[in-house]
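Apart from one protein chain that is not included, each protein chain of the complex appears where it belongs.
Going in written order, the chains are labelled A, B and C, and every chain counts its residues from 1.
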Amino acid sequence: MASFDPFDSISPLDYRYYGRNKDLFTKIQPFLSETAAVQYQAKVEVALAKVLAQRGICTKKIADEIAQAAQHVKPEEVYAEEDRIKHNIRALVNCIRKNVSDEAKPYVHFSTTSHDIICSADAARFKDFIVQSLIPELNQLNHTLIALSRREKATLQIGRTHGQHAEPITFGFAMAQYVARIGHKIQDISVSAKDLRGKIAGAVGGYNALSLFVNDPEAFEKEVLLELGIPPSPISTQVVAAEYLTDAIHDVVSCFGILANLADDLRHLQRSEIAEVGESFGKEQVGSSTMPHKRNPISFENVKSLWKATMPRMMTVYLDQISEHQRDLTNSASSRFVPEILATLLIAANRMKKAIEKLSVDRSSLQHNFDQSKDMIAAEPLYLLLAAHHHPDAHEKVRQVTLIAQQKKRPFQDLALADKELAPYLKKFSKQQLDLVKHPEKYVGICAQKTEKICKQWD
Amino acid sequence: MASFDPFDSISPLDYRYYGRNKDLFTKIQPFLSETAAVQYQAKVEVALAKVLAQRGICTKKIADEIAQAAQHVKPEEVYAEEDRIKHNIRALVNCIRKNVSDEAKPYVHFSTTSHDIICSADAARFKDFIVQSLIPELNQLNHTLIALSRREKATLQIGRTHGQHAEPITFGFAMAQYVARIGHKIQDISVSAKDLRGKIAGAVGGYNALSLFVNDPEAFEKEVLLELGIPPSPISTQVVAAEYLTDAIHDVVSCFGILANLADDLRHLQRSEIAEVGESFGKEQVGSSTMPHKRNPISFENVKSLWKATMPRMMTVYLDQISEHQRDLTNSASSRFVPEILATLLIAANRMKKAIEKLSVDRSSLQHNFDQSKDMIAAEPLYLLLAAHHHPDAHEKVRQVTLIAQQKKRPFQDLALADKELAPYLKKFSKQQLDLVKHPEKYVGICAQKTEKICKQWD
Amino acid sequence: MASFDPFDSISPLDYRYYGRNKDLFTKIQPFLSETAAVQYQAKVEVALAKVLAQRGICTKKIADEIAQAAQHVKPEEVYAEEDRIKHNIRALVNCIRKNVSDEAKPYVHFSTTSHDIICSADAARFKDFIVQSLIPELNQLNHTLIALSRREKATLQIGRTHGQHAEPITFGFAMAQYVARIGHKIQDISVSAKDLRGKIAGAVGGYNALSLFVNDPEAFEKEVLLELGIPPSPISTQVVAAEYLTDAIHDVVSCFGILANLADDLRHLQRSEIAEVGESFGKEQVGSSTMPHKRNPISFENVKSLWKATMPRMMTVYLDQISEHQRDLTNSASSRFVPEILATLLIAANRMKKAIEKLSVDRSSLQHNFDQSKDMIAAEPLYLLLAAHHHPDAHEKVRQVTLIAQQKKRPFQDLALADKELAPYLKKFSKQQLDLVKHPEKYVGICAQKTEKICKQWD
Partner (left out) sequence: MASFDPFDSISPLDYRYYGRNKDLFTKIQPFLSETAAVQYQAKVEVALAKVLAQRGICTKKIADEIAQAAQHVKPEEVYAEEDRIKHNIRALVNCIRKNVSDEAKPYVHFSTTSHDIICSADAARFKDFIVQSLIPELNQLNHTLIALSRREKATLQIGRTHGQHAEPITFGFAMAQYVARIGHKIQDISVSAKDLRGKIAGAVGGYNALSLFVNDPEAFEKEVLLELGIPPSPISTQVVAAEYLTDAIHDVVSCFGILANLADDLRHLQRSEIAEVGESFGKEQVGSSTMPHKRNPISFENVKSLWKATMPRMMTVYLDQISEHQRDLTNSASSRFVPEILATLLIAANRMKKAIEKLSVDRSSLQHNFDQSKDMIAAEPLYLLLAAHHHPDAHEKVRQVTLIAQQKKRPFQDLALADKELAPYLKKFSKQQLDLVKHPEKYVGICAQKTEKICKQWD
């Protein structure tokens, strides 16, 4: 294993997205690598020993010995021991035990079951990862989006529904949608992460073993988990009830969906014919191996693609809600893939953040695209104002004028303002109302104010 | 359509699970049928007119006219109109308009877009369904489980991990796991249902049209939605941000997973060799078309199967998080399937409730199964007590004795208590500790107390 | 039930997509409705009785009696009987039995188990649906595409990769991709449909009961299934091995993915800025309830959306591959949803066919979009021809020229043809080669020929 070539990996996370990036490595490895898993499991053993000493079940010296030994456990020795005895937590226990005195040996893992250690270690490391790495990354992304939204809060953009030009908005307003959605999800992730639960309740959750030694096993459990910064599950089988983790991963997957939506939007706005935004392009960067002129939205494509690889894995998490009786182990392997979901969102958020930071916004394209539909955009306020001035069938009338405008390739506004049937109604329009029909670029509602409001809320 | 034979349906919900069951029909139809969808959309139009009148944009008489006309709209006329003009909300609007005075016509759907109506109607009816039908049903199920848990809180059961006999628990404790998990999820569903959002923000979410007529469109929106009992989305495109619904459906799907787990547990406890529980069996009921003696766990199988049909649909909901720009309509059909997810959980909860109400618990089987492993169960407390009395390698020693016991087919306890190496340690055991090794049925920790605590919390 | 209002359905298939469309109803109801399910089950009972008579186990008169009675069984009476006895196939058997003589009664369902009937009926009706309805519909769609491809085989279109203009193709060539993909999948669906298997092998698949009466139960099984037009499973438990159905549904879902891809392509080509194609629009059709000028790609959106609702259901089919021991019934409900997958592909194919039939292709937009990138397109052939004429670093050189062209907003070709470093190489170009650099619209490879070849293959 010492000579394992990283390119012999088969996970693209390991050989490409995570393993080769120092910044991401620093944010992910301490929590989600297998090294981290072993370290957190050792931490649970240390917390247990500490509370055993506090309760007078063992001496403080013993607890210190265990803490000392646990700190130096290496994954390779645990794996070597597991190869021998085919049990991963017993392997960890053996590795700790061999470095403590005979007197201390019995108190390593005392009265607990493997999944007391595994469940609690996973809850603690996932929570720590989310709080210390993922949420800061998502917050950075959101601040980048907030800056962009504010800067472009008054930049006119044609709103698009069904991919068709609809009514005007501002580009900042379009981006502020994501500020609100991501901001909201960051809150949810934070709440569900802090609600990840551990357990020290024994092999079937009844505190059977622990009850031999303490009168208040639930209090004991709470004390141990407090050392790890996590609350206990209100009731457990051999494992913590699945929903705490399921909820947290849902929030992560749902947040990923928002990033995928943003990626799609920006990809399409970068289309050759639209060209309202562009990913910046390095001086040495090659767009295509054969088409030297290409400037591809590869970061947005990458984010969308990571989402496609990750989202379906929520099904694995839902499947793992089912564990027979006091638990079966049919999540032995599947639960090991959960850290990949967490890591991939961070990788995608980081990529998105960098792409947004350097996003070029082409205001002339924005104006150009708006101008294409300028005339037709007047249709909506016109129909509404006609209705408000008591035209009995304004929507249908305006629809007919748009059809004629298209057939005759004439400006809709000209036709409408010259229409004899409409004349008596148009007379009643205020100057401001007529102005809006003539200048549909002013028909942007409260886009700029709303953008500012949302940005302020999440800043 | 008038002559549509229900058995010509292709959805098993329509021809079998929902459509033929009066109780379920009453709980589901008013919210999740297409009739209900049209009625709720009409309600949004009524709410809109009411607030227009409150604001003085139209008269109260007009609002009343619209309310009157909207109340009597029938889905068949809306669909007939849609067949003509190919637009469902404009069809609804036309159906209302044709029954109001010319003066009132312009104020039907005034300044709103289709998805103001659809998003708000869906949020309102899904919330109403969850609050009025789904949560009461889940609560009834949970109360049935609470009664069962309490009744069986001291009933000895062998705990099972990996399908293997592990340590003793009580049957009530096993059931209390589900009380806590379902109770927790009911709370989550309630929270996410009440956070479903509507919108009255126009075609691209910028309040473009509304701003022509009111100075405070956000306040206007809030007033309309208040009529429907739902809050507004903090910012919208043409549609409400997807995550409010995504979160609610996640909670529903996750709750379904708990029921599936319970169903699996009970199916397996009903296995011929285990036989600790049984679904009650009607006098006329046929177990098998060819094996007259069969008593099959068909309710539990049905619940598991409904979950298998439903859970993957969460992926559709995740896919629908993505909508391009100010929205595309690639959720036009997929979003119409969302009510099926809600309905199916109610159907499954109802089925589970009825099965649990009549669940027969066979205490003699429970005892019999426990007795099979009685001897071996003593292994854990023995190893722990040896460790606590400073045996340096208690786990390994006890493991060896179990192997010998299995090879020699001798009671483990006899071998252990007679073991020479163990003798000096056993001498140090208290009478109570020795008693536990000899009577492992007492080795149930705090199962009964925990069961009571959980039941009290969720009652 | 007689008074069931179709709008009280909750499945959008029943109240909207299938139930209200006479053409689709005729294609789907005879195979996939619950009425059809009961009829096909009755057919299996008839086939069984016929072979029993052929074997002399009962008389021909008895078989005729059973056939007569089975023909007239109505789903409502079967369901009423099932309500009483809680077993669907025994209910069917009772309904047949009550209309035959006492002498014939024992031979109804003789020696078979429920799933002999259900598995065989499902295999037969799914096969019949695919062969008689689905494949003809898919073929019609493909012929529509073939006609479109041929018509537009020489129509210049700018090829797009990453949403960016790349190299020229023809629009017919773009469509021919789908001709080939759909054609290929039609073949696969046909093969897997004809490989759907039935069984007459009894309650645990060992022919236990049948062996009491016939010496060659496998031959007997084959004869019964021959009456239904399907082959037997090579070995069965209570049910047919799952993979025959799983494979067929995979082919259906995979074909659906191709339609979704086509729908996405056409949606995007209909974008306001691209406008190369358009869904035709009825005279009375309303594009938007509030924006009268909108022309939305609603058919393509609908097809994509139906795919989003359907594709994840493949996971249910994969989950149903697992059935414990000689079978559990946790597919009782989930398998009832399988017909929806089949029906929905037909609905989508029908919708797509109609949209393609009336698709408007805007050649001026196609030309306009091509012209936007005309200059840059010359980059690839230039770099390749330079390389072929021994320029040592043609790709990098051309890339630099494109950057300069963009910065200076000068035509790439002018810069390139005037480049001093390139001059010695350009001199070596043949007239035809230089012509291609100057007229990149000719740089379409063999698009037209390939289109014709593919269309010919699948016509």
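Note that a contact is a pair of C-beta atoms (placed from the backbone, for glycine too) under 8 Å apart; a residue touches a chain by one contact, two chains touch by 3 or more.
Predicted model, so just to flag it, every value in this text is computed and none were measured.
The residue touching the chain not shown here, chosen from B:D23, B:E273 or B:E421, is B:E273. Across the entire complex, the residue among B:A166, B:L346 or B:L426 in touch with the chain not shown is B:A166. Within the complete assembly, C:E380 is the residue of C:E82, C:E152 or C:E380 that touches the hidden chain. One chain is missing from the display, and on subunit A it is touched by residues 1, 4-20, 25, 28-29, 32-35, 38, 75-76, 79, 84-87, 89-90, 93, 109, 112-114, 202-203, 209, 267, 282, 284-291, 296, 298, 301-302, 304-306, 308-309, 311-316, 319-320, 328-337, 339-340, 343. What subunit C contributes to its contact with the hidden chain is residues 57, 90, 102-103, 105-107, 110-111, 159-163, 166-170, 173-174, 176-177, 180-181, 184-185, 188, 202-213, 217-218, 234-238, 241-243, 246-247, 250, 253-254, 257-258, 260-261, 264-265, 268-269, 311-312, 314-315, 318, 321-329, 380-381, 384-385, 387-388, 390-395, 433, 436, 443-447, 450, 454, 457.
Counting the whole complex, the residues of subunit B in touch with the unshown chain are 158, 160-167, 267-268, 270-274, 286-298, 301, 315, 369, 372-373, 376, 379-380, 383-384, 395, 398-399, 402, 406, 412.
Criterion: only the chains that are shown with their structure count from here on.
Subunit A and subunit C touch with mostly matching residues; of the residue numbers seen at this interface, over half occur in both copies.
Centre to centre, using the average C-alpha position, subunit A and subunit B are separated by 24 Å. Multi-chain contact residues of subunit A (touching two or more other chains): 160-163, 166-167, 268, 315, 380, 384, 395.
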